[in-house]
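Sharing a structure below in structure tokens format, with a few things to ask.
A single protein chain has been omitted; all remaining protein chains appear in their positions.
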Amino acid sequence: MTLVLLFILPLAAGAFAWALARRDETLCRWVLALALALGLLQTAWIWVTATPSSSSWLAEAQWPWIPSLGISFHLAVDGLSLLMVGLSYLLGLAAVLASWSSIRERVGLFHFLLGAVLTGILGVFMAIDLFLLYFAWELMLIPMVFLIALWGHENRRYAALKFALFTQAGGLLLLLSILGLHFAHGHATGVYTFAYSELLGARLGPTAALWLALGFFVAFAIKLPAVPLHTWLPDAHTEAPTAGSMILAGLLLKTGGYGLIRFMLPLFPEAAERLAPAAMVLGVVGILYGALLAFAQTDLKRLVAYTSVSHLGFVLLGVFARNDEGLRGAVVQMLCHGLSTGALFMLVGALQDRLGTRDMRRMGGLWAKAPALSIAVLLFALASLGLPGMGNFVGEFLVLLGTYRVSAALAAVGSVGLILAAAYALRMMQVAFFGRAPEGLELPDLGLRERAVIAAMVLVLLWIGLFAQPVLMAATPAVGMAHSEQGTVLHPIPLARDGMGTVPAPSERGNAP
Amino acid sequence: MLDVALIPGLPLAGFVILALVGSRLPRRAVAIIGVGSVGLSAAWALLFGAALIASHDVHQSQTLWTWMALPHFEAAIGLSLDRLSLVMVWVVTGVGFLTHLYSIAFMADDEDYARFFAYMNLFVGSMLVLVLADDLLLLYLGWEGVGLCSYLLIAFWYRDPKNVRAAVKAFLVTRIGDAAMAVGLFLLAAYTGTLRIDDLMLRLPHTFPAGAPVVVAAAALLLAGAVGKSAQLPLQVWLPDAMAGPTPVSALIHAATMVTAGVYLIARMQLVFNMAPAVMAVVAWIGLATLLLAGLSALAQRDLKRILAYSTISQLGYMFLALGVGAWTAAIFHLVTHAFFKALLFLCAGVVIKSLHDEHDIAAMGGLRRHMPLVFGAFTVGAASLAGLPLVTAGFYSKDAILQAAWASGPHAAWLWAVALVGALVTSVYAFRALFVVFLGETRREPARVSSLAMSVPLVVLAALALLAGFVQTPSQLGGISVFGGFVGPAVGGQVGQGGGGPGWLLLVASGASLLGLLIAWVLYVRRPATFARLADAPAWVALRQFALEGFGFDRLYDTMIVQPFVYLTRANVGDFVDWLYVCLAEVARLLHGLMSRAQTGRVRWYAAGIALGALLMLGLVVLR
Partner (left out) sequence: MQQVPLEHALLVAAILFGIGLTGLLARRNLLFTLMSIEILLSAAGLAFVAAASRWGQADGQVMFIFILVMAGAEVSVGLALVLQIHHALKTLDSDAIRQLRG
């Protein structure tokens, strides 16, 4: 029951807010913000009170929907989905707070659409009936298209259309694959169902499995996005309003990664193994190419958008390493990227609202004018480039370590991404924030509301960066279903430990050879 | 049990306070917090270390918490104090404290006072974490942390784009080394499941034979990281430009501490390097090449800080040489003495530059000994120690230890020793050149009065150390004191060249080189014979000097081969060529649309004809089937 409430909360609150907006726009914002905060607390409550039970799900809710077709309304969360749900509520709240003063027309509709998108995203993260998954997948799309098209920037129509076309194409492939799986399973066992747990055991011929897996893969790869399916992202992220960009970058992209870990890998393990080398290469290409593109941009928002391509290349790489470190690293990377890029979009959006431009060539010396804003951007830029101490480093390190176990060459090439990330992050600081400000540039600094949000995000990132263990352990059930030790070339030597779990202290090292 | 954690903890706490509320505090409070945190840490490290030594139990390990614990990989946040790290801690906190003290006066007119001390505290904290880390991953955290602080401090005066460019260059070049080092970490972690230094030291020799490809690769990658951080060939190009930062930054970060992190890493991981003799040889040769090239570049420089920067690169080359021939203790010994005299030189340079209103060119200086006798004395001590003036300076003993080790090193020993000796000569020449040109002769510009107690005390203390610190380790011919070697040796292993196993005449030759350099500098820069002036204007000589001035063309090479193509290509692809595919798809769709809509003429007869044709076709199909 709580899960259903958790799922429907943003949509319901959004609808309520829309109705209220006629009377009082501020009340409308408060309603949605409070609802999202409530959802966040609820998620934290589930986390804290989670007791290990026989099934790997922390919470479950199932209602029959269309039994004759094998469709049920089945939601469930485990550690991974709970993390994603938490991220969704947190970023949703941040998005509402970020658009507090910048969205002025059709406020009610805006908040309703925000709520609808969030519900769709939550559905994707919580659904374990494939039909429900597809339903939520489509639900994510339409409100976002409107958000971009109605409140976006100069090129919004083009960007919204491009986004819609790309995502819909992926959605179509997803639908076809889901149906294919449904029917294949049905032919083989006589049971026609869309339930995840049943379909896990589906036995498919290798060719059929490969094609179905490919359908899933392409759908999620478009969302992730993987090069060369990524070109919708810069336009969509750049033209979307601030809240839209935050949710796009912070959440929508994660649905791709989540889909790979939760659905594609466990449902089609042999196909995943066959696809893995190509997918990992695509991941590395994404890391490098995204960084190269980010470096050259003059539009600040577009630069941040391309960094998303680069960071999610790490996720793709880690997922298809299909080993423990790679998958956990991918999870951490998803979480931390959502936070850091969400924050960056918020800050860049704030900058655009104040300056009226996104062109870095017209900026410069902003540090002197708005130190708090600049420090915040610096912090998240450092997170982007993988500075140890922030969560992104943990994610990237584990992904590359997992990759190393499969292919040292890929890990080495992927590590070049660390250098390129430094290049674009520092260039952003150099061009926009250091140097001398142009004449007559006015820039009010961050307000209290914005500082609070940024502080919260920084603290979470630092916490994950230094105390990564709880997050890593939360992903265990999902990782367990997705990983495979085949293809892992390097097995570590077992650690020799004494009974206390510590290595016996060495004598003075002069005795070492 | 948080004793060890206090050492980095205090400066980090200082950073947090200054970062959050520093800009609202009065200057005095900022100074007290900023300098006090490092000072307290230094005092505590001194006391704690002394207590440990007295109790003969210097090895202390504290695991603070588990960072990551996965089925096949573990990492913990833990600090480990042993003799090697204790020496490093003393150097970092000691020189750090003196530099912070100096900065109170040096940065007094700067409006970003709090920001400066915040960054400096963060730096000291990160460096201490680096040195005390018992896990390579935590070391890497400290490693990147000091790189970050270096970037922030070089770009401290961010309004000048030149400073920002220098900072970015520093960060990117060291990042190249860091990325290679990261791959080395992956390698080690993949094979052993841990990055804890103690564990690695135990397991690697049991699992791999010496010279195994895995170990060689790991050593080479770790070396790459060290080369980047310690500004050795071929990643040395960032350090001269890093002089754009305030002088205390140059003194602390780019002379005494951060750049020595590479040396520390190799010393700490000496087991891995011992198992890979090929890599050790590379270390030595890199050090050798660097010390000579950088020394020659220093000779050609006109900017006082750049002379010192190239000198630092050169002296780090000496340390690498020592490491490469297995003289671990000698390397650390030189690290310590170099920290003292180089920081001293930089701090003196700071006073000079500030008093001449930001003038860096030594040709515009002169005769300053009359105006600032204390600084003159300090600089003389520093230059003498750098040149390794025999018997009285710390630099002599540490450099001699390295030369002795080079002599005794085995194949190619003669070459290593000879080039190192030439390097010593060059060092002496440029050190005294700087001294003579800046402080002797006639006054070209009147300096303002800048010195204050806060600046003078560190100068005096460092000068004393630059003279006396050598006496903890002397060659056998001069007393055979081996306090340093005895202390650090067991932690680091390897020969020390303690007491110098070498013949006595090595000492004489080394002394001779240093004195000869002094003489040459005297003749060229004080006496100034006319022949030299004429020679100096010869075109071949001018071209050569220019080449040396530019660091022997490395900057230009990297710029043409890497930077320009990179910028050009990325800029050309701003629109993302992959998007063309989709733009083409859209164009095809538009084309098809154009074609298809030709059929919609709107004319009845056309439609009727279509119907008729269709009906005909279908009838035909049915009839002929």
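Going by the order they are written in, the chains are A and B; count residues from 1 in each one.
Operating definition for what follows: contacts are C-beta pairs under 8 Å (C-beta built on N, C-alpha and C of every residue); 3 or more make two chains touch, one makes a residue touch a chain.
What you are looking at is a predicted structure, and each value in this text was computed from that prediction instead of being measured.
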item	value
For the chain not depicted, the shown chains it touches	B
Among B:A54, B:L453, B:A540 or B:A599, the residue in touch with the chain that has been omitted	B:A599
Residues belonging to chain B that touch the chain removed from view	596-605, 608-609, 612
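Note that in this section only the chains that are shown with their structure count from here on.
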item	value
Between chain B and chain A, distance of the C-alpha-averaged centres to the nearest whole Å	37
Touching residues on chain B, where the partner in the complex is chain A	23, 59, 61, 65-74, 77, 82, 137, 140-141, 144-145, 148, 151, 155, 158-159, 161, 164-165, 167-168, 171-172, 175-176, 178-180, 182-183, 185-187, 189-194, 196, 198-199, 201-203, 205, 207, 271, 274, 489-493, 567, 569-571, 573-574, 576, 578-579, 581-582
In the complex, chain A residues that touch chain B	162, 227-228, 230-231, 234, 292-293, 295-298, 324-325, 328, 365, 367-368, 371, 382, 387-389, 393-394, 397-398, 400-401, 404-405, 408, 411-412, 415-416, 418-419, 422-423, 426-427, 430, 433-436, 466-469, 472, 490-496, 503, 505-506, 508-510, 512-513
